[in-house]
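With one protein chain removed, the remaining protein chains of the complex are shown where they sit.
Going by the order they are written in, the chains are A, B and C; count residues from 1 in each one.
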Amino acid sequence: MNLHEYQARDLLKVAGIPMFDGDVASTPTEAEAIARRVGGTVVVKAQVHVGGRGKAGGVKLARNPAEASECASQILGMTIKGLVVNKVLVVPAAEIATESYVGLILDRATQRPVFMVSDAGGVDIEEVAAKTPEKITKLAVDPRYGLQPHQALTLALALYRDWAHVKAATRIMHQLYTVFMSNGASLAEINPLVTTPDGKVLALDAKIIIDDNELDRRPDLAVLRDESGEEPSEVQARRANLTFIKLDGDVGCVVNGAGLAMATMDLVKYYGGEPANFLDIGGSSNPEKVVNALKIITADPNVKVILFNIFGGITRTDDVANGIVAATKQFKVEVPIVIRLTGTNEAEAFKILESVGMAAMNDMDAAVSKAVALAKEAA
Amino acid sequence: MNLHEYQARDLLKVAGIPMFDGDVASTPTEAEAIARRVGGTVVVKAQVHVGGRGKAGGVKLARNPAEASECASQILGMTIKGLVVNKVLVVPAAEIATESYVGLILDRATQRPVFMVSDAGGVDIEEVAAKTPEKITKLAVDPRYGLQPHQALTLALALYRDWAHVKAATRIMHQLYTVFMSNGASLAEINPLVTTPDGKVLALDAKIIIDDNELDRRPDLAVLRDESGEEPSEVQARRANLTFIKLDGDVGCVVNGAGLAMATMDLVKYYGGEPANFLDIGGSSNPEKVVNALKIITADPNVKVILFNIFGGITRTDDVANGIVAATKQFKVEVPIVIRLTGTNEAEAFKILESVGMAAMNDMDAAVSKAVALAKEAA
Amino acid sequence: MSIWIGKDTRLVVQGLTGREGSFHARQMIEYGTNIVAGVTPGKGGQQFDNTVPVFHTVADAVAQAGANCSVIYVPPAMAAGAIQEAADAGIPLVICITEGVPVLDMTVVMPYLQERGVRLIGPNCPGAITPGEAKVGIIPGSICAPGPVGLVSRSGTLTYEVVNHLTRAGLGQSTCVGIGGDPIVGTNFIDVLAAFNDDPKTEAIVMIGEIGGTAEQEAAEFIKANVKKPVVGFVAGQTAPKGRRMGHAGAIISGSSGTAEEKFAAFEAAGMGIMRRPIDVIELLKAKLK
Partner (left out) sequence: MSIWIGKDTRLVVQGLTGREGSFHARQMIEYGTNIVAGVTPGKGGQQFDNTVPVFHTVADAVAQAGANCSVIYVPPAMAAGAIQEAADAGIPLVICITEGVPVLDMTVVMPYLQERGVRLIGPNCPGAITPGEAKVGIIPGSICAPGPVGLVSRSGTLTYEVVNHLTRAGLGQSTCVGIGGDPIVGTNFIDVLAAFNDDPKTEAIVMIGEIGGTAEQEAAEFIKANVKKPVVGFVAGQTAPKGRRMGHAGAIISGSSGTAEEKFAAFEAAGMGIMRRPIDVIELLKAKLK
């Protein structure tokens, strides 16, 4: 789960990390009030879960409260990469001496949280990594022991020479580690970590991603999810415990398992079609999930055909068949459905579908080709 | 640092461990009020840091509030093994179905916190360990990982068969582990952990010892020290950063280092004398410490001679010499002082003592023999 | 046995009496897997289906039923504890089916297992099957057949898809291992590839990867340097939109973007057969198996 910048800032603040003043606003009036309180020139920044906000006009400089209100009214309600902006962050446009990058990431290779710091901050860290990897210092933390004092110091020494800066940054490393661990993050990033002309070290911008698997046991984190900034069909899917990503094609896909779902999309493309979505109904599916999946897919007007590709393991194919039958009883599906089912309880599944006059297939390539052909016919 | 039973009970309560109602009283009136609130028969227990309270008359049963007041007035102010009772704990005299022992100890051999549980509880666990060691289940916890759920369950299964009891005890194991770790304990003990006829599992009596080395960084724990129940000279010594234990002999000992201090006492005995105390001035001693040591020892009327045995390493013998000189200037020492000094800055030390007309020796056996002889002369 | 599981496997099912545990335990028993015990705290002393003894703890299952392998079906929040319990009980091979285990839990589980020399497969994996001998997990036994092909996969159902093609084409399997697609898994491609390489019953290997991370690239390097048997590979996610499934962070650490094309290129560099579709496995393997 991606947190908004203002939410990430709040978690950093709770951990004691020094930050510029500032707050989040939902209306131009609120933005104006924050700008007045903060004083001086401020930056008004769109809070949406996409990159490239600046280029899209979602980040603006305002020299006074009136301008802040003006900027906010321009940004609030605008659409960036398909997402509507509902909140803006208003922070001082700071005088900055240096900019560094500090990130903490759950790393697959070392199987540990790994710090990455660079004194080339403020820019896109992916670019630094690609062009000048020697400017990035990496350090894996053993979570059994936690971040050691000498490790935090080593990271701080990679960024600063001045001992006051080093001391401040050392403390921030410990605090960021605490934020990461105590919130079940998979990423916690300060970019940039800045020094000011008067010698302070402050976090200017923050990004935190929470491991979705933590949310069940961490209701305090789950409530941070801001669904207003997301694609509504994806929100609807998540609420139904489905993993759904909307795409631009016309073949709606309902698949169990992320790998098979991706392979299904690949095969749709292979046979000349375009997938309308990624949709994984997951394991242990029950009929209800299938009904919800069909509701979400049929709501997309681009969809010309619906392709089920279910290989039963922990998922029972009879559950899926029952779901398809239940859905078609609840609402009329206007587009053709191509069903491929095989695996656990497959015989029962075929019987269930046959009993309502629906046909099912056994072969993935045949089903995908047929779905692509039907989509082309309908186009 | 030993905690009183009532302090240990408080820490357990904070951790959520279920306990019988009850409270601590400093006056008979308070004890009466607690007994009234608790209802029924109560036990009134002296709060002093020694074993054998029951045998000494420090634990009494009271059938009603009036009797509780009566018992409290008998116990408060009494002396048990030289310690005056200032507080009593008033708790319900519970109906008990079974009694178990649950202890968590910092173990030298495994270098870990080790649980010991036994369904032979309520009695002296040392006796169980000596006579029926097979009745004790031991389990070392790796503090890097914490107490594992299956470990807590295994401990609970060693005590109970009934699943409701097992579940309750499993939770208590986790809670006791939290108490131990979060308070820097070297021992945390529930004895007995009881079941009641109505199926509850409750901690009846608790004992906690805090690692003294934690107190510097844990002022919240340091304030729990109740000096009223301790030997006043030992309190005075601790405040002066000295380790002091009062004994019954007449040779007052001032030594640096616990090992050498014990060896000095051993040698006093070897030469036919009796040490009046154990006193370790520790490393990095400054003259002030020596002055305080002399104050404490000279306050003991039994002391017939004072024996310094200082082997300088991290302790500088000139500091000690300066301390002796300073003390003799501050107050008159009525008994003879035998001084043995050797090691770091020994030449300076001898000069300092000579400058005020005091003699020092180099040899431990000679010094101890001389001190013993002087004590015998004075007796 | 071919690798890791087989006729000598004496399985304990952690979470046996739960919905998933009991359903799949019955499927495993039906397949012929020797399930010697179940573990559900609070149900010790019961019998499952009147045949399998249930214990409170894995230690009891080892001591009283001689279990030497564990499969885990407990809820995600309890999975780490269940894995560590199995390791403490002396089980050398633990297979965790549970999906949704918090990744930070796994950062602690892994050193716990390494200290005890325990192999974990998963979490969030379909388990493993040695056709004709034993299945541990949820791979449908009906789609498998004994034979010379070793299969290793990060996916669940995609594994079934490929196994199904193999079996229909008369290409049986020595062992199929689903290692799971979570960021931290106990057993990686290289572990399985090394085992297949040393297994006399395995003559060719199929590897099923996904986009994200660099496990496939590392596996390809291992194959190039060490594996003497033919290997064919697939990567799911060729058409996945960029930046939606992969955080950019892992990519920075590894210096890789983790795309399917990058992985296929690594496969080619390692001399592997390239599957553009799952079904391609048949022709590729038939060509390699003389």
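Points to keep in mind about this one:
Here, a contact is a pair of C-beta atoms (placed from the backbone, for glycine too) under 8 Å apart; a residue touches a chain by one contact, two chains touch by 3 or more.
Note that this is a predicted model, so its numbers are computed, not measured.
One chain is not displayed; in the complete assembly it touches the shown chains A, B. From the set B:T29, B:Q111, B:Q330 or B:S355, the residue in touch with the chain omitted from the display is B:Q111, counting the whole complex.
Considering A:T27, A:T41, A:S73 or A:T154, the position touching the chain not shown turns out to be A:T154 (whole complex).
Although one chain is not drawn, its touching partners on chain A can still be listed: residues 145, 148-151, 153-154, 157, 163, 166-167. Contact between chain B and the unshown chain involves residues 51, 103, 105-109, 111-114, 116, 125-126, 129-130, 133, 136, 138, 142-144, 181, 184, 186-187, 189, 209, 211, 213-214, 216-217, 245, 247, 255-260, 262-263, 265-270, 275, 278, 282-284, 310-315, 342-344, 364-365.
What we mean here is this: only the chains that are shown with their structure count from here on.
Here the chain pair with the top count of touching C-beta pairs is A-C. Chain geometry summary: the mean Cα position of chain A and that of chain C are 28 Å apart. Counting partner chains per residue, chain C shows two or more touched chains at residues 108.
Taken residue by residue, chain B touches two or more other chains at 145, whereas all remaining positions touch fewer.
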